[in-house]
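A short write-up of the structure that comes next.
Not every chain of the complex is shown here; the ones you see sit where they belong.
Chain naming follows the written order as A and B, and within any one chain the residues start at number 1.
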Amino acid sequence: MLRVTKIFRFETAHAIFGYCGSCKNIHGHSYVLHVTVQQANPNEGFLDGTGFVMDFKDLKRIVKAQVVDKMDHCIILSEAYLAQNPHLKSLENLDIWPIEPTAENILLKVKSAIEGAMPPEVKLCRLKLYETADSYAEWEA
Amino acid sequence: MLRVTKIFRFETAHAIFGYCGSCKNIHGHSYVLHVTVQQANPNEGFLDGTGFVMDFKDLKRIVKAQVVDKMDHCIILSEAYLAQNPHLKSLENLDIWPIEPTAENILLKVKSAIEGAMPPEVKLCRLKLYETADSYAEWEA
């Protein structure tokens, strides 16, 4: 089984509604995202033609357009957070979610944003999101 | 399937009894440990409430108390090693094990030290231990 992964970075702020601790206030992370795809129809031998599972540049283009360009330099807050802090609704770079923007939920958002954009020869199989240098979340199909 | 991982560091010395090479003498490593948990009852959708599989701070607290605070700045030696080197028994920071303290066995010790301390909503699923910058061992459930 062959897989290829491309790594992305985006700088995004968030806050967690209902959290008892410093994460309840708006703060940011330098997120590092690993996006992994595998062959939709794996075979065991060497790869013919140009020899790619998927061209890294195609993977980069899709994730940049669907995820990085949208989340980078945004503040993600939940509807619940804004209901309690209505003065924040005027923020220019606000992305409002129905759920809390934890690393886990960001992964699931990334998944739904990109899996439909993949070409038929591959499928999205794994996502990994570093929230800090020593904390990460993963989704696996 | 969602997982979360927290990374820890500890500075520990060891020696391998019966090893034919420089590892038979006491030396140390800057160990880097990845501790991964997954949902005990995975569901496919977004995470409600505060949106965590497990709060990184809770994972950090458990592993710090059960592993890092105990192993950091220790010398781990086996009973067999000390039987052959009885003068080392007076070392102040000694942790004596019935088996050799290789990266593999340290992982299994970490596993038994923390899996009982996890809250019921998660289970320990993976451990990864860098012994050097280019050598690591892994345990997976």
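Rule of thumb we're sticking to: contacts are C-beta pairs under 8 Å (C-beta built on N, C-alpha and C of every residue); 3 or more make two chains touch, one makes a residue touch a chain.
Predicted, not measured: the structure shown is a model, and the values here were computed from it.
Asks: Starting from the 2 chains in place, I would like the total count of identical chains in the complete complex.
Replies: Whole-complex copy count for this file comes out at 3.
As a working rule, only the chains that are shown with their structure count from here on.
Asks: Quick one: chain A and chain B, Cα centre-to-centre, how many Å?
Replies: Roughly 29 Å, centre to centre.
Asks: Spell out the part of chain A that touches chain B in their complex, as residue ranges.
Replies: For chain A paired with chain B, touching residues are 16-19, 21, 98-105, 107-108, 131, 133-141.
Asks: If you look only at chain B, which of its residues touch chain A in the complex?
Replies: For this pair, the touching residues of chain B are 1-8, 36, 45-53, 56-57.
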